[in-house]
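This is the structure, below, for whatever I ask next.
The complex appears here without one of its protein chains, the remainder shown in place.
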Amino acid sequence: MIRVQRKDFDVGAEIAKLGAGNHAIGGIASFIGTVREGASHDGAASHIGAITLEHYPGMTERQLKAIEGEARARWTLDACLIIHRYGRLEPGERIVLVVTASSHRQAALESCAFLIDWLKTKAPFWKLEDTAEGAHWVEARASDDQATARWQTPPKAAE
Amino acid sequence: MIRVQRKDFDVGAEIAKLGAGNHAIGGIASFIGTVREGASHDGAASHIGAITLEHYPGMTERQLKAIEGEARARWTLDACLIIHRYGRLEPGERIVLVVTASSHRQAALESCAFLIDWLKTKAPFWKLEDTAEGAHWVEARASDDQATARWQTPPKAAE
Amino acid sequence: MKLLYFAWLRQRIGHTAEEIAVPPEIKTVRELIVWLKARGPGYAAALDDLSVVRAAVNQDYVPLDHPVRNADEVAFFPPVTGG
Partner (left out) sequence: MKLLYFAWLRQRIGHTAEEIAVPPEIKTVRELIVWLKARGPGYAAALDDLSVVRAAVNQDYVPLDHPVRNADEVAFFPPVTGG
C-alpha cells in the first residue's frame, strides 16, 4: 500500500492497522525519515531550516507502487506500507514511513531497508532546503546510489 | 534504554517519545516481534496457541543493557530503546520492541537489525509454546546463531 | 506533447507544465532536448548539463535515446532526492 500526502501520519496507528488480525506475522519492521537540522545533506556547514519536498503527481504514485511490487517480489511479505509526504516540512517533522510485516524477521528487516534505499534513488521527489545562504536544491548523493546498488545483486536466502 | 515488563507497550508513543525534540535525528528504525500462529518455531506442523516467556530477573536487564551498549559502541545513535515482555502472550501479541534513532538512516537500520539478532541469542528468555500436542520449550535455532555471527566481524562503515 | 519540469529545471524554465506541438522529425528524448534548448535561454540553462538531467516518458524513467511522440507526457528533472 502506498500513499503520497501533504499531511502528517500517525506511526502507531499505521503500524497497528497493518498487522491487525494477521497472526501469521512474526515481525514488523519500520523506518521513519525525519527532517534533520544541522549540517545540510550536501555536507555544507550551513544550517537547515525547513525543507520543501516537490514531487511529480501521478508518476510518484506509479513509482512507489513499482518499488513496493519489487519488495513483494523479493521477499514474502504479509503487509507493506509506504507513506511519503510532500510540501514544506519543519525540522523534526516526519517525511516518510516504511513498514513491512512478515512471518520471518529477516524478511521484514531486509525489505524495509531495501524500500528506504530505493525510495532515495527511485521515487520522484526533490528536496529544497533552507540554509543560512538561502534556499537550495539538495543534490543526489553518490552514497545513496551505492546503497541502492547493493540490492542489484539477488538477495541472499531471505530467511 | 531498556525495559523488561509483563504488560504491553504503545509503539507509537514509544517511538514519539524517543525522537521528541531531537532535530539531529534523520532516521528512526524499529522492529516489533509478535507471537506468530501456525507452524511452530521448530518447524513442526503443530499449531501454536499462546507462548509463555520465562526470563531471569536481574540478568535479563543486565544483558539487555550490555546489548544496547554494544550497539551504541558500534553505531552513532541519538537514541535506542529495547522493550521485552515476559509471561503468557497470545497469538498476535507484541513480544519485543527495538527502536534506534540516528542522524543517518544506515546507522539506524543496521543497529536495529543488530539488536534484534543479538536479543535472539544473548537475552536470557525462554519460550514455552502451546501446541496441539501440549506445551513444549522452543529450541534455539542454528539460523539465529548464524544471524548473530554475521555481526562478529566489524561492521562496514556505518554511514 | 505534454511537457513537465521539476525542481531547479522548473525554476530555470519558469513554469512546471506546458502543451506543445512538437515537429514530427523529433523522434527521441535527446532530439526533444536539442529542440527545446532553442526555445529560449531558460530552456538552454535548464537543459545545459545532461549529466544532471533525468527524463521520464509517460511517468517511467527513460534513457535519452528513448522514442517520443506527440501523444506522450514527457518530464525533465534532476536526480531525485526523496526518502
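As written, the chains take the letters A, B and C, and residue 1 is the first residue of each chain.
By definition in this document, a contact is a pair of C-beta atoms (placed from the backbone, for glycine too) under 8 Å apart; a residue touches a chain by one contact, two chains touch by 3 or more.
Keep in mind that what you see is a predicted model, and the values were worked out from it rather than measured.
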Among the displayed chains, the hidden one touches B
Filtering B:1, B:50 or B:128 for touch with the omitted chain leaves B:128
Positions on subunit B contacted by the hidden chain, ascending:
33, 41, 53-56, 58-59, 62-63, 84, 95-96, 116, 119-128, 137-140, 144
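Here is the rule we go by: only the chains that are shown with their structure count from here on.
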Distance from the mean Cα position of subunit C to that of subunit B, given in whole angstrom:
48
What is the distance, in whole Å, between the centres of subunit A and subunit B, each centre taken as the mean of its C-alpha atoms?
22
Centre-to-centre distance between subunit C and subunit A (centres being mean Cα positions), rounded to whole Å
26
Two or more other chains in contact with one residue: find those residues in subunit A.
33, 116
Quick one: which residues in subunit C touch 2 or more of the other chains?
83
